[in-house]
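Of the protein chains in this complex, all but one are displayed in their positions.
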Amino acid sequence: MAQSEATAQHSVVHHPALAHHFENLEQQREASTLGMWIFLITEIMFFGGLFLAYSIYRSWYPQVFAEASHHLDIVLGGINTVVLITSSLTMALAVYYSQVGNQRKLILFLVLTLLLGLTFLGIKVVEYSHKFHDGLIPGVHFRYDGPNPQQAQIFFWLYFAMTGLHALHMIIGAGILSFLIYFAWRGRYSPEYHSPVEVSGLYWHFVDIVWIFLFPLLYLVGFHVKG
Amino acid sequence: MSEHIVPKKTYYAVFGALMVLTALTVFVARFDLPGILNITVALTVAVIKATLVVLYFMHVRYSSRLTQVIVAAGIFWLVIMLVLTASDYVTRNLLAPVARISM
Partner (left out) sequence: MSTAVIHTPAEGAAEPRTTYLNAGHTLKSWLLTLDHKRIGILYLLGVSFFFLIGGIYATLIRLELLTPQGDLVTAQTYNKLFTQHGIMMTFFFLIPSIPAVFGNFLLPIMIGAKDVAFPRLNLLSWYIYMTGALFASYAMFAGGVDTGWTFYPPYSTNYANTYVIATGLGIFIVGFSSILTGLNFIVTIHTMRAPGMTWYRLPLFVWAQYATSLIQVLGTPVLAITLLLVALERTVGVGIFDPRLGGDPVLFQHLFWFYSHPAVYIMVLPAMGVVSEIIATFSRKPIFGYKFVAFSSLAIAVFGFLVWGHHMFTSSQSVYAGMIFSLISYAVAIPSAIKVFNWTATMYRGSISYDSPMLYAMGFIGLFLIGGLTGLFLAALGLDVHVHDTYFVVAHFHYVMVGGSLLAYLGAMHYWWPKMTGRLYPEGWARFAALVVFVGFNLTFFPQFILGYLGMPRRYYTYVPEFQLLHVLSSVGASILAVGLILPAIYLLWSLKRGPIAPADPWMATGLEWRTSSPPPPENFERTPVVTWNAYEFRSKEETEVIGPMGKPDVSERK
């Protein structure tokens, strides 16, 4: 641990971003990274409940799930996967440029990440409106032609719960990116102090990972079944 | 203990691998493989992709031991939840097999 090596009479130059209760920026950075990781653990468990429900019902109704997943647009889902992975790359590069102190490229890649995130959300809106049009929104108006509509409804229910929560995280992520862009433009980040960029990057990558699992579980699960 | 800066080259390589794996998983999903092979392949690829993101994009490979333990703990607890719940569902009908209305 850093602070146990540090002595009480520290001689660190006081950085404007250093909060009063920390000894130095290193300790502050360590705390914020750790905090974000623990937050991500809670996110794992949060989504975990839904993944658990998915596993149980898929093991109960494998056929129904496969058939229901045919109603999802695999092309749009695939494009979104590519978009999101690319946004992870641009986010990683943004963190890189904040580390080396290239402010122009930092802003550029943050903006790119934001645009890709918005693209993802846009495509999601298109997908949702298709589902709405097809009457596949669970609830009283749910319409489904295939066999076992009730069990198919569970699939769509899970689809909307999981992708909806994921999209909510994307929206929050887009908000965070906007703040980062603003403060990067104001020149707040430097190689000494850029932990906001770093921890936001962790969050963004986590949201990407959730999608990495959602894509095969929801879109590819029935791809091989002739529909 | 200043932070480790991952070279850009690594990021591009990981990105390439993620793209290839995405293509692979879509490709394999087209075939009707026997038994649970379809889902196994899909999940294996997803786990590999997630691992790449965690290790390189999220710098866990270069992080402190503490961060690595936290990541492991998160996955471990998720597995606890899934496995112990599954222990109910897998064995529930062993004692008195009941025909379930489904499929």
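Here the chain labels run A and B in written order, and each chain numbers its own residues starting at 1.
Just so we're on the same page, contacts are C-beta pairs under 8 Å (C-beta built on N, C-alpha and C of every residue); 3 or more make two chains touch, one makes a residue touch a chain.
Since we're looking at a predicted model, the values are computed, not measured.
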Given B:Ala13, B:Ile36 or B:Ile80, the residue that touches the chain left out of view is B:Ile80
Residue among A:Tyr128, A:Trp157 or A:Tyr193 touching the omitted chain = A:Trp157
Which of these, A:Gly77, A:Gly117 or A:Pro138, touches the one chain of the complex that we don't see?
-> A:Pro138
Per the touch rule stated above, chain B touches the missing chain via residues 66, 73-74, 77, 80-81, 84-85, 87-95, 102
Where does chain A touch the missing chain, residue by residue?
-> 1-4, 6-8, 19-23, 27, 30-31, 34-35, 38-39, 41-43, 45-50, 52-53, 56-57, 60-61, 138-140, 142, 148, 150-151, 153-154, 157-158, 161
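The rule is simple: only the chains that are shown with their structure count from here on.
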Spell out the residues on chain B that touch chain A in their complex, using ranges where they run on.
-> 1, 3, 5-6, 8, 11-12, 14-15, 18-19, 22, 25-26, 29-33, 38-39, 42-43, 45-46, 49-50, 53-54, 56-58, 66-67, 70-71, 73-75, 77-78, 81-82, 85-86, 89, 100, 102-103
Hey, which residues of chain A end up touching chain B in the complex?
-> 2, 26, 29, 33-34, 37-38, 40-41, 44-45, 48-49, 51-52, 55-56, 59-61, 63-64, 74, 78, 81-82, 85-86, 88-89, 91-93, 96, 99-100, 148, 151, 201-202, 205-206, 208-209, 212-213, 215-217, 220-221, 223-225
